[in-house]
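My questions will all concern the structure given below.
All protein chains but one are shown at their positions in the complex.
This part shows subunit A:
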């Protein structure tokens, strides 16, 4: 994660005499080549399989004729380059192949499970940024004091905790022992499929239907996985915020503002914080993407029927079409987030013109 931010937050290179259009064309070219390499990489991953995919379909006892027929149907008798070309062409048409298990198109499945994960990630990022940013600012302002060390320890613990484990401990404590939150799934069993599926986001759907029972049940189910995921992003966001703030607070304009008598709160929030907003947007955007990684582990623990669980199930049964499609989508999400945060930089930072 830190590397991605280092990449996104890097200081702009100064190349005198460069036209805006050329730069735009250059970054477009680099995005396109990265996307192409991504497709190539996932194709290679899909072909690495030591298990013969034909045998996975027809079983080990099939006779030679059936074997060859299925092999031909799967397109595995073609030269590798041609296989890649077909894979690539299908991708351009939005065709990710179908799952080995049910034969449904992978894309349909993903569209079905994605809202659950997006809902979880959104609640998480609100918690993560809402707590992480103030913590980081607080630590920077109190640099070297007790509060700073405390925040640092919280962050280090967050970086070191296996997320699947803390999720499990949370379930044991807050669900099984104390009964404060809901157990697995998005909502209590007897509330399932009551509200009409409008947006796919259960919290919003319940509000639209005006069914507060379902809404509160959904809240009690989402709060624990979201908090567990948020802890990791709080750790990350607070540390980055702290270092951004420290950089600003050591600048001369802060000293000037203090010298002319601007109140402390004003210096911190109106002067220093204002200058790190753009950088923070980048960080928050990237940790939003990082949720996908956490989701893979946490959704298994909480029985959350989202993208992560879908991918995990495919991994367990070795359904490579699904694995390849999911990997590709996650890669695309990250590339898109990088492009968006680059754009935000260019729009909001007046120094990059």
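We adopt the following convention: a contact is a pair of C-beta atoms (placed from the backbone, for glycine too) under 8 Å apart; a residue touches a chain by one contact, two chains touch by 3 or more; residues count from 1.
Everything below uses one rule, namely that contacts and distances are computed from a predicted model.
Its record in UniProt calls the unshown chain "D-ala-D-ala transporter subunit", which is the match among "FAD-dependent oxidoreductase", "ATP synthase epsilon chain", "D-ala-D-ala transporter subunit" or "ATPase".
Of the candidate positions A:101, A:172 or A:347, contact with the unshown chain belongs to A:172.
Within the entire complex, the positions of subunit A that touch the omitted partner chain are 1, 3-4, 7, 30, 33-34, 37-38, 41-42, 45-46, 48-51, 153, 156-157, 159-166, 168-169, 171-172, 176, 289-290, 292-293, 296-297, 300-301, 311-312, 314-316, 318, 320, 323-324, 326-327, 330-331, 334-335, 338.
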